[in-house]
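I have placed the structure first, in the form of C-alpha cells, so that the comments after it can refer back to it.
A protein chain is absent from this complex, but the other protein chains hold their places.
Right after this comes chain A.
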Amino acid sequence: MTALTPRLRWTFSDGLTLVGRELGRLRQEPGELVAALVFPAVMVVLFGYVFGSAIQVPGGGDYREYLMPGLFSMVTFSAVMAVMTRVATDASRGVMDRFRSMPMARLAVPFGQTGADSLIGLLMLAIMVGAGLLVGWQPHRGLLPTAGAFLLLMVLRYALSWVGVYVGLAVKNDQVADAMVPLFLPFTMLSNSFVPTDGMPGWLRFLADWNPVSALTAASRELFGNPGAPSGDVAWPLAHPVATVLLWSAALLVVFVPLSVRAYNRGGR
C-alpha cells in the first residue's frame, strides 16, 4: 500500500460526510423538497398547457412530448445556481474557513459539494420524469438510448456543478450569489427548450443555437425519440447534439475542476 491510500480514503470519506450534510439539510428543511416538487409541476402546467396551446411543434407532434426534454435541461442547468449559492453561503459564513482550518482532506470539500449535488440532481430529475409521465411524455427508443439520455443529463450536470463551485468561491458572498440567480432564467429560455429557434431573429437564433442548453435539449429529444428534431440547415451543435454535450462536459471539467480546487486551497490566502 502506498502513502497515498489513506489520503484517498479520507478524501472519499470526508466527501461522503459532506454529501450526508446536504441530505441532513434537506431533512431539516423539508420545505425545500416540497418546493422541489412544486416547481416541476408548475413548469409542466405553465408551459405544457398555457403556452403549449399556442406553440406549433416543428415536424408535428405533441407539445408536451417536445417540452419535457427542455425542462430536463432546465433542471440540469439549475445545478450551477444551486451549487454556487451553497458554496457562497459557506464561504461568507466562515464555514469554508472552518473546513480549511481542520485536518480534513483538502479535495473533499469541492468533491463533496459536487457529489451531493449529483444526488440532489438525480432526485430532481426523477421527480421531473414522474411529472412528465403524468402528462403523457415518454421515451420511445428503448432502454439503451433512454439510459444514455439520463446519463448525458447527469454528466453535464456534474460538470456544471463544478462551475457552480468556482463561481461560488469567487463571489464569496451569499447575497451576491442570490442576486445572480435570476440570470439563470434568460439563459435557459434563450434556447430550443420551449420553442423552436428558427422563428427567432438571426442574431438571437445564433445565440440560441450555440447555447449548450439547446444542445442538451436536442440530445435528449434525439435519445428519447421525442418530436422536434431540427431539419434542414441547422447549426453544428444541433446537428451533433450528443457529441456537443460530451465536449461541453469535458471542457467544463478540464477548466473548472483545477480552477475550483485551486480557488478552494488558496481562498483568502
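Everything below uses one rule, namely that a residue touches a chain if its C-beta (ideal position, glycine included) is under 8 Å from a C-beta of that chain, and two chains touch if they have at least 3 such contacts; residues count from 1.
Just so it is clear, contacts and distances are computed from a predicted model.
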Name under which UniProt lists the unshown chain, selected from "Cytochrome C", "ABC-2 type transport system ATP-binding protein", "siroheme decarboxylase" or "NADH-quinone oxidoreductase subunit F": "ABC-2 type transport system ATP-binding protein"
Residues belonging to chain A that touch the chain removed from view: 10, 13-14, 17-18, 20-21, 24-25, 28-29, 93-95, 97-104, 108, 268-269
